[in-house]
Structure formats: structure tokens, C-alpha cells
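Structure, as C-alpha cells:
Left out: one protein chain. Kept in place: all the others.
Up next, chain A:
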Amino acid sequence: MTIKSINGCIGCGECVKSCPCDVIRMDHGKAVITYPADCQICHLCRMYCPVDAIEMSPEKSIPVVVPWG
């Protein structure tokens, strides 16, 4: 599920701005995981979050193409 959950968001928007792949968007003042298929599981959102609200998972939400199957 890539970026897994956001709990305790204070609406600062740091994660939205820091996500290279535009996975997170603001909705009614809170960060919402909007395009999880594009998450590259780099954890920048988690590292930029000032209140440690973001939980990550190592699993991709769509099938993964790798060179050796």
C-alpha cells in the first residue's frame, strides 16, 4: 500500500510539497493519499512531516515490473 496512512495531520502541507511523485494532495485542510499507484516508497513525505503522522509500507499498490520477474 506504499504510503500507508496519515494520522494526526496538522494540515501544514509539507508532505504534499515534498512528494516527488505528487501522491498526496490537500483536501479540506488535511493531507490525503490521492495517487498511491505513483508512490516510489522513498519516505520523503514521512521525513518532512513535522509531527510524524505518516506510516509507510514497503508494498507497492500496483504490480511491480522488475527485470528478472
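Rule of thumb we're sticking to: a residue touches a chain if its C-beta (ideal position, glycine included) is under 8 Å from a C-beta of that chain, and two chains touch if they have at least 3 such contacts; residues count from 1.
By our rule, contacts and distances are computed from a predicted model.
Name of the non-displayed chain as stated in its UniProt record, restricted to "FAD-binding protein", "Branched-chain amino acid ABC transporter permease", "YuzF family protein" or "TonB-linked SusC/RagA family outer membrane protein": "FAD-binding protein".
Residue positions on chain A in contact with the hidden chain: 2, 17-22, 34-35, 37-38, 40-44, 47-48, 56, 58-60, 62-68, in rising order.
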